[in-house]
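First the structure, then my questions, so here it is.
All protein chains but one are shown in place.
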Amino acid sequence: MILRTTLDWGRVMQYVGKQLAAVACTSVALTVLVHGYDFRAVALPNFPISLYAASLGIFLGFRNNSAYDRWWEARNIWGTVVNASRTLVRQSIVFGDREFAKEMASLLIAFVHSLRLHLRRQDPTEELKRILSEEDERYVLPFANRPNAILTRLGLWVCDGHKQGLYGENRLVALEATLARLTDCLGGCERIKNTPMIRQYDYIPKVLVYGLIAVLPFALVANLGWYTAPVAVVVSFLFLSLDTIGRNVEAPFESTINDIPMTALSTAIEIDLLQMLGEREGLPEPVQPVEGILY
Amino acid sequence: MILRTTLDWGRVMQYVGKQLAAVACTSVALTVLVHGYDFRAVALPNFPISLYAASLGIFLGFRNNSAYDRWWEARNIWGTVVNASRTLVRQSIVFGDREFAKEMASLLIAFVHSLRLHLRRQDPTEELKRILSEEDERYVLPFANRPNAILTRLGLWVCDGHKQGLYGENRLVALEATLARLTDCLGGCERIKNTPMIRQYDYIPKVLVYGLIAVLPFALVANLGWYTAPVAVVVSFLFLSLDTIGRNVEAPFESTINDIPMTALSTAIEIDLLQMLGEREGLPEPVQPVEGILY
Amino acid sequence: MILRTTLDWGRVMQYVGKQLAAVACTSVALTVLVHGYDFRAVALPNFPISLYAASLGIFLGFRNNSAYDRWWEARNIWGTVVNASRTLVRQSIVFGDREFAKEMASLLIAFVHSLRLHLRRQDPTEELKRILSEEDERYVLPFANRPNAILTRLGLWVCDGHKQGLYGENRLVALEATLARLTDCLGGCERIKNTPMIRQYDYIPKVLVYGLIAVLPFALVANLGWYTAPVAVVVSFLFLSLDTIGRNVEAPFESTINDIPMTALSTAIEIDLLQMLGEREGLPEPVQPVEGILY
Amino acid sequence: MILRTTLDWGRVMQYVGKQLAAVACTSVALTVLVHGYDFRAVALPNFPISLYAASLGIFLGFRNNSAYDRWWEARNIWGTVVNASRTLVRQSIVFGDREFAKEMASLLIAFVHSLRLHLRRQDPTEELKRILSEEDERYVLPFANRPNAILTRLGLWVCDGHKQGLYGENRLVALEATLARLTDCLGGCERIKNTPMIRQYDYIPKVLVYGLIAVLPFALVANLGWYTAPVAVVVSFLFLSLDTIGRNVEAPFESTINDIPMTALSTAIEIDLLQMLGEREGLPEPVQPVEGILY
Partner (left out) sequence: MILRTTLDWGRVMQYVGKQLAAVACTSVALTVLVHGYDFRAVALPNFPISLYAASLGIFLGFRNNSAYDRWWEARNIWGTVVNASRTLVRQSIVFGDREFAKEMASLLIAFVHSLRLHLRRQDPTEELKRILSEEDERYVLPFANRPNAILTRLGLWVCDGHKQGLYGENRLVALEATLARLTDCLGGCERIKNTPMIRQYDYIPKVLVYGLIAVLPFALVANLGWYTAPVAVVVSFLFLSLDTIGRNVEAPFESTINDIPMTALSTAIEIDLLQMLGEREGLPEPVQPVEGILY
């Protein structure tokens, strides 16, 4: 997630620099042809460019909307992970006792980290070894879907607490309901990760934007003369950035600079839960942004 | 669901090729008439095309929005099927015991597969025979609505577990509540399947788009000369694709390439649930995309 | 609800035929005046028609959006009626017994049919007599709001089951919760039925659309000559259909062809619930579409 | 809430008549200046009016959307008041007995009426005296927030029913949960009432619309001649109505003709609840619309 509040032109140019350079060159070449050599046949002064651009703008607006909705939904799901984790630890303290809550919290912290690594397709073994008891670790590691395995394990602990007489059936059900919320979070993240934006909404606008910027110098050159290059570049930048932002934002779990900052969030949850249990020392450090970007 | 990240021009042309060819031919013919034979009466240079196109663009934008919302809602419902299945199996383990959970999981797997086949109007007999015990199968098959029958059957199992003293009334109610979530999923899928997009939003834009591409060459030919054909084709492509994408996406359970990937999802649920019960062998293989398309 | 996939031009002309004819006649008359008799004073070539149409388009887009949302919300509420009915019958079987479930199902079927007739302002006496026992019927008929009366009656049955020891307090509360869902459905339908679309959003666009199509021939005639009539008709059709569709869709319980298909849905629920109770004969027939329209 | 289906031009003119008259007069004066005296310097033929109007249209579209969402949310909250009231009375009958339900219903009716009067900043003393027992009245009146006080009072009754052995803890909690729904309704209404639309979204569009209609005659007069006045009036009407409707709708609890019809709704709830308890006589009359407007 980008935190810096100024535009990093270097990074912008990485995305759209080549295209803008191409537009500029074409424009200059055309201007020379048309206004230098008076070779007017290449100009296309009556292209219905407003019509094309307005319809394309509506398309891009819709696409940006949907992309942002995906990103915000992903962020909301991680918000729910934060809330349900805090709730589950408080419930463990309130319904059970501090010892029970400690066991729950350690599994919960493992769940959060392994959810992050699961979504980023990274190996959770090391993290799980750091957090879990050997027994829990041996239970969890053989599963393909580790976050789900940890939820099952949490369920077994919850069941145990009831069997040992820590609490009655009512509280057992309430604890399970919080696990169900976490199951929904896991499923929600997997859904966004595995369901790409409908592909047609992705490459049709791209094709149409590239069509527009290709035709732009030809359409402008007759009227704008030597101003063709700067004007075509500015208009191309508008459409290219509308297209590129959507593409960047629509996939929030792909380890890019637009990722949901899962490393920061999962570390923050770990600190929170440990503090709730009264730990004051040995807490991990909060994750800091690197060059204005939080991962 | 399409996974490949590049545009398959072959498939695109299947949808809009004939129309674009017609536009191109008309344009060339008109250009010859107007600029070759100077038969200017067929040109229509003052057609208020921006006005028409802008309003049509708003209409198409609204329609794409609604179509995409239907698709995303369908995907969300299947996401809830995933979540509720995992929750139900975990609850069966936590509230009951592993034996009970196995019975539940087998019915649940049958529910997921029969939901898929129900929505695709395919015969579930074979799948049900593979998964269910003979007794369950005999119960389920006579029903018209098999997924609902399986939910009733699950309810009877849940009732049984309570009567055999596995758990108290509280947990019985909590298990039933998860069945109610699955009932909502079934009903939600049927709603989207059986309620087509309001027909007027479907064919009025189609008529208007075809009206636009029919008039386009006549409106452009006077000013654009020999550029009429390429320009008319590009603009027609913009509007035809806006119209076609909506139509493809609005029906997410019709066994097309834009379907929710129900085969993949139901197989993934089967693997997940069996793993949760400790099965490590004999699991089905995850479904792989075929030519970039996941079914 | 319209199911046929082709445009019924006859019905379209019923809605907008007269207006289009008027536009055509005015256009022809104006063309004769302006281009035949050279009476140019009636032409209005500089009317800012794009400006007017674009703003009107945004207005109509907003209105279609809201109208469709009302329709889809109504459809969703009826979807919830389906889901909650199935859930209630399954709960009755699981929490109580088959005998109890039969009594519940018969009242529930009466609820669904009386909800339909309540929304269509039709007399439910006959339907209720067909479905209910004499005692239930005598209870329900005196009420002004029959669907709500049936829900109260269902509540009394639920209470009875608990008093007779069929189930404990927990399950009693869970059954009541499903009745509360049905109460929300009833209230939601009444809300949409009794709250018309904000009237200003209804007739201001109508006035503005009629203003546009009245001025259109005058604005086009100077430039388009004999093409004025067809062009004005096509553009008028675009705006008239944008306006008319919204008006048709915004009231989903008015016994028009755009109604939520409540007859079909309530019959389907009846079949479903009877099947869940093991009935295989004497089930009503599913409602079939008439001339492509499902009621 | 406006029910009449035709446009009341008198009321419309109340809102925008003066502005339209000013536009008309300016236009006529300008036409005389420009076309009579050939004083062309006042004309402004190249004002980029489409650009200005299109952007303003997007702004107004957004604002109308948000205003309508507020109105519809307010209507939904009152719909929930209807549903939760019916549910609470049914629960009181089902969980408790008819005597208990009567006490609950009387407080509930007082809640609904005092919510209406609370939102309209009117004195509820008279209504409360009509409905409540003397003891309840003495409890409620000293509070600043009477609806909330009545909810607390309802809670005390619910508590009482449990202490007297009418029902167990489970049903007590379920009754409280319905009170929590009503608390949410109260809070939701207060939120909409006390949080005006973000002021910038309110007066910036107003300023911009007035800017547009002020400049309109100057921009049109050179080209339209004596048609300037009618055209400027029609376009001004379009933008003024877009602006005015939003302003009217965004505040749904201000005792205007666009109010949520709270008098009608609270009376309807009173009738409903009394009928549910078997009352057939002495019910209040439903509120009728006055000159097509329901309050």
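Per-chain numbering from 1; labels A, B, C and D assigned in written order.
Quick note on the criterion: a contact is a pair of C-beta atoms (placed from the backbone, for glycine too) under 8 Å apart; a residue touches a chain by one contact, two chains touch by 3 or more.
Note that the coordinates shown come from a computational prediction; the quantities given were computed from them, not determined experimentally.
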So one chain is hidden, and I want to know which residue out of D:N145, D:Q164 or D:T256 touches that hidden chain in the complete assembly. D:N145
Tell me where the left-out chain touches chain D, residue by residue. 44, 46-48, 50-52, 54-56, 58-59, 61-62, 66, 142-145, 148-149, 151-152, 155-156, 158-159, 169-170, 172-173, 176-177, 179-180, 183-184, 186-188, 190-191, 195-196, 198-204, 207-208, 211, 215
Where the missing chain touches chain A, by residue: 1-7, 49-50, 53-54, 56-58, 60-61, 64-65, 68, 71, 75-76, 79-80, 82-83, 86-87, 90-91, 93-95, 167-168, 170-171, 173-174, 178, 220, 223-224, 227, 231, 234-235, 237-239, 241-242, 245, 248-249, 258, 271-272, 275-276, 280
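The criterion applied here is as follows: only the chains that are shown with their structure count from here on.
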For the two copies chain D and chain C, is the contact made of the same residues on each side, with over half of the numbers shared, or of different residues? different
Through what angle, to the nearest 5 degrees, does chain A rotate to match chain D on its C-alpha atoms? 145
For chain B and chain C, let me know how many angstrom lie between their CA-based centres, rounded off. 24
Using mean C-alpha positions as chain centres, tell me how far chain B is from chain D in Å, no decimals. 38
Could you list the positions in chain C whose residues touch two or more of the other chains? 50, 54, 56, 58, 61, 169-170, 173
Can you name every chain pair that touches? A-B, B-C, C-D
